[in-house]
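Pasting a structure below so you can have a look.
Just one protein chain is left out here, and the rest sit where they should.
When the chains are written out, they are named A, B, C, D and E in that same order, and each has its own residue count from 1.
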Amino acid sequence: MTGTRRDGRAADDLRPVRITRGYTEFAPGSVLYECGRTRVLCTATVEEAVPEFLEGRGTGWVTAEYGMLPSSTPGRKRRASSRGRPDGREVEIQRILGRALRAVTDLPALGLRTIWIDVDVLQADGGTRTAGVTGAWIALADAVARLRADGKLAGDPLRGQVAAVSVGVVGGTPMLDLAYNEDAGAEVDLNVVMTEAGDFVEIQGTGEKRAFTPAELEAMLALARKGCMELLSLQRESR
Amino acid sequence: MTGTRRDGRAADDLRPVRITRGYTEFAPGSVLYECGRTRVLCTATVEEAVPEFLEGRGTGWVTAEYGMLPSSTPGRKRRASSRGRPDGREVEIQRILGRALRAVTDLPALGLRTIWIDVDVLQADGGTRTAGVTGAWIALADAVARLRADGKLAGDPLRGQVAAVSVGVVGGTPMLDLAYNEDAGAEVDLNVVMTEAGDFVEIQGTGEKRAFTPAELEAMLALARKGCMELLSLQRESR
Amino acid sequence: MTGTRRDGRAADDLRPVRITRGYTEFAPGSVLYECGRTRVLCTATVEEAVPEFLEGRGTGWVTAEYGMLPSSTPGRKRRASSRGRPDGREVEIQRILGRALRAVTDLPALGLRTIWIDVDVLQADGGTRTAGVTGAWIALADAVARLRADGKLAGDPLRGQVAAVSVGVVGGTPMLDLAYNEDAGAEVDLNVVMTEAGDFVEIQGTGEKRAFTPAELEAMLALARKGCMELLSLQRESR
Amino acid sequence: MTGTRRDGRAADDLRPVRITRGYTEFAPGSVLYECGRTRVLCTATVEEAVPEFLEGRGTGWVTAEYGMLPSSTPGRKRRASSRGRPDGREVEIQRILGRALRAVTDLPALGLRTIWIDVDVLQADGGTRTAGVTGAWIALADAVARLRADGKLAGDPLRGQVAAVSVGVVGGTPMLDLAYNEDAGAEVDLNVVMTEAGDFVEIQGTGEKRAFTPAELEAMLALARKGCMELLSLQRESR
Amino acid sequence: MTGTRRDGRAADDLRPVRITRGYTEFAPGSVLYECGRTRVLCTATVEEAVPEFLEGRGTGWVTAEYGMLPSSTPGRKRRASSRGRPDGREVEIQRILGRALRAVTDLPALGLRTIWIDVDVLQADGGTRTAGVTGAWIALADAVARLRADGKLAGDPLRGQVAAVSVGVVGGTPMLDLAYNEDAGAEVDLNVVMTEAGDFVEIQGTGEKRAFTPAELEAMLALARKGCMELLSLQRESR
Partner (left out) sequence: MTGTRRDGRAADDLRPVRITRGYTEFAPGSVLYECGRTRVLCTATVEEAVPEFLEGRGTGWVTAEYGMLPSSTPGRKRRASSRGRPDGREVEIQRILGRALRAVTDLPALGLRTIWIDVDVLQADGGTRTAGVTGAWIALADAVARLRADGKLAGDPLRGQVAAVSVGVVGGTPMLDLAYNEDAGAEVDLNVVMTEAGDFVEIQGTGEKRAFTPAELEAMLALARKGCMELLSLQRESR
């Protein structure tokens, strides 16, 4: 597959990824995940309790929250504490993050504890939600490793890896890993969360400007598979 | 495709649908949409103004809100006005509803007005969001017809129909149009919004209990196509 | 008493009433109550607990909430979940509903449970609060009957019936059961909640445009008595 | 009418009233109104604008707000600013206060301005809402007098006086002007707002513990009339 | 030190202070504290419980809240219950009040109870926060005395007195106890909370219009010391 994009990538190229583990010191999992100019801080914190709705169920929980710093976007974003609640987009992303990580976690094996995932966007250039999934998995794995090193977990509650990528149709061409300027002009936008077995955890596709055909869906899924496999490999190399 | 479900349906059967247009008198589009025991009131109201972010753009807007009556579920749901904000699930559904209906609307052709779609759930037995899309399209079409009858619109801003259905994998079997008891036990859950050309407006699939394979995705998409085509036909017959 | 109104009624006529019990399936009491074009859904739900302020008092509770669907009025009403709190009028109505139903309930005989009354307005053409009281009593009675049929209550905690009606002075003439166009122009507005013994549970009268005389109060109370007696009779017939 | 109460009053006695005009210096109307141990600060402030819903109508407005200091009751009341909204009772009282004062104000004659009435309870021993009406009328009259003295108003927008009192049935006996210990044990509670012509502006009666008979209503209305006439006289003497 | 101010005071004069103990009846400490035209009601209420964060620590707590009545300022201030939260200035003042009073309280000796300090401003003419500290200490002492008289406290948890005053630089001259018109024009503003030993509990100085020199700081601290010593003496005389 060929074609040139503003940053010189081919249509099926990922942006360059940098993964910095242990970026901050207090959370047992703390990863600065950068892909191109997008920069997200993903942390995993352990709370030795479960949410009220799980009390007495004998299972742990993984939950996620997502935020953007006011200065992370061109045109300052209003600060969350003065808005008073997560906006619709943040809520949507938090739900995807939580589902994606729970899909590869054996929650009863986690014990009666909650792992909080925080994804905070330091700089936003498209794909923050999928960057968040890919980076948060590493933070989660580091927090689980810490629990095991501390003798708090006998087995491994992680059943596998999970990574995510966005694809889209831009000017009629399916493309992998959209930067912001591409995303803003995309006709179709698809986010895929995938395991290393190539199975789907989440698929969210939207015809932003028009409906999309089954053939376009097939082409986008193939690109997403290629991208996720590369990211899953980068996750393994980072550890 | 065969197989029997608790209510006697085959795996690829829709629940019986009843469509009552003009259910209330004040909104120009007002549809009571029932599928099985799920019952949603879909209305379309016209406001002769556009949201602030569209001012000066020469285009109209379609937006949607979704709510559940406290008594709509077994186990009373806390009233929205005492919660103080839409919860995460409501926000997610409102965004899908809005995108689905905007996808088939020529917004500039709508003129400088907003059509508010309200989907209020009177009784919830699974599939309220997809019932909401299918019913809301009829309400939208009725409101547009009223605008045209009143001489406020020259052409037709509706570029086509849109309908939605849920599919899932339950006990290993892909099934169409899940009722609540099926949905609660589903391993995979997929909502599809489709046009009468068979193209996709929105696909949202989640591995609720495990990841799902490409083959399962294919089977679910086929069921969703069958269901949507039937619903698009029922929409046409209702008018 | 004679006189003709826009809908042909005499000054002392009620609007036609339709009562549909069992309108939805999940709440043990569920009544669609319609008077003229006003349409309210009244449900009664049982919670096997009492509010915190009653703990240890050995008594049950009846409480009520009231809401209007956005499409229930000409000119869409802003959705409750985006307003963040009940408005002043809703609060006032919720308090009247709760007091009216508690007045005829033997709360200790109810056991350590709460009955939640929800009145949701599907279409508003005046008199929704009094329609709510009259309809909610039937829903409450149905929920109590269900508790007794299920063997959860030995005796009958309902000490009697309660119904409500509005009266007003319009163009100098006292009138019964005001529709919206009459209410908007009324000089005086009086809501009365009454038992089948003809005693008062609640009286709320307001001089909307001018103060009202003792003679006007007397005439309005007589109309209210006539209306409530008819409504109490319709309640009995509906069961 | 005879009978002795805890504080030695006869059943038809008001509590002693003290009226201090000009209690604070910044508001043009500022009255400390005390009846027995109940102490409310009533102020009237002028804003040279009208609320949005009245713009272009050529009329002024009178609105009221009500609050209780945390230390005003035995058992500290949670501070309003940490509750985040007026509670149900406060909303109800604010609406009564506003209606009562608007009933005797010629709003168009007020000019394009709003008079804000604030009733703040320094000490609560029953009857704060009716004390608020009676005291607020004096504050309103003082603010209007200031506007006239400043040459901002040609005529007098006040069409008359308004005062309020509570009555109730306690231990089977109708009583005037209930103190807190009486109110808490009352079977029936009735608040009446009246003009000096003896006409009603507002009547709110509730059977707190049982329904009340037409005869009881008549007796309570007679007591209320006696009390209001005395209060209207005290208002005149205070000026 | 000489110099004349608008109200005739010398630069190092306090405004006249009036202290009325037992101003309201329900709170065990209740002080109307007036300095010049500033008038604050300071109360101390006892709750027989400690906040959650202190449970199991074997210590009591003193906390403070601060509010202004809407009519307390020229130009009505928006009511707290309609704002929904304390504003930034109120939060800042509440924190100072709490720290100041805890600084002279032996919290473990207080027992497992909380003393709530409420400072409510009836009229604001500058210096309400420092008036609040000085008045609240008296209310606190009265509440403690009540606890001791009731046999609920063996020893005295109050380790000493605390009083506060504002100083500033106005037109180049350091001045004590600024009234509102002085405060609004001050170049530098300093609030000091001091014990009778002349030690500091809190110092908050801000260059409102320009930075201030070490010499100015020294001069302001000397004025503050003089003022606090006089106020501490007035506190003792009032008891």
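Just so we're on the same page, contacts are C-beta pairs under 8 Å (C-beta built on N, C-alpha and C of every residue); 3 or more make two chains touch, one makes a residue touch a chain.
Computed from a prediction, not measured in an experiment: that's the story for all the values here.
**Q** Using the touch definition from the header, name the shown chains in contact with the chain that isn't displayed.
**A** Touched by the chain not displayed, across the whole complex: A, E.
**Q** One chain isn't shown here. Among A:G67, A:G88 or A:G160, which residue touches it?
**A** Touching the chain that is not displayed is residue A:G67.
**Q** So one chain is hidden, and I want to know which residue out of A:R18, A:R57 or A:R79 touches that hidden chain in the complete assembly.
**A** A:R79
**Q** For subunit A, enumerate the residues touching the unshown chain of the complex.
**A** Against the missing chain, subunit A presents residues 24-27, 30, 37, 39, 41, 43, 45, 47, 65, 67, 69-74, 76, 79-86, 90, 116, 118, 120, 122-123.
**Q** At which residues does subunit E meet the chain that is not included here?
**A** Looking at subunit E, the ones touching the missing chain are residues 85, 88, 91-92, 94-95, 99, 103, 190, 194-195, 197-207, 210-214, 217, 221.
The definition used in the following text is that only the chains that are shown with their structure count from here on.
**Q** By CA centroids, point me to the most central chain in this structure.
**A** Minimum centroid-to-centroid distance belongs to C.
**Q** Counting C-beta pairs in contact, which chain pair has more, A-B or B-C?
**A** B-C
**Q** For D-E, which listed pair, A-B, C-D or B-C, repeats its interface with over half of the contact pairs the same?
**A** Equivalent chain pair to D-E in A-B, C-D or B-C: B-C.
**Q** What's the call on subunit C versus subunit D, same or different interface residues, using the half cut on shared numbers?
**A** same
**Q** Averaging over Cα atoms per chain, report the distance between subunit A and subunit E in Å.
**A** Going by mean C-alpha positions, subunit A sits 51 Å from subunit E.
**Q** Using mean CA coordinates as chain centres, what's the gap between subunit A and subunit B in Å?
**A** 28
**Q** Give the residues of subunit D touching no fewer than two other chains, as numbers and ranges.
**A** 85, in rising order.
**Q** If every chain is a node and every touching pair an edge, decide which shape results: line, ring, star, complete or other.
**A** Topology of touching chains reads as a line.
**Q** Any two chains that touch count here, so list every such pair.
**A** Chain pairs that touch: A-B, B-C, C-D, D-E.
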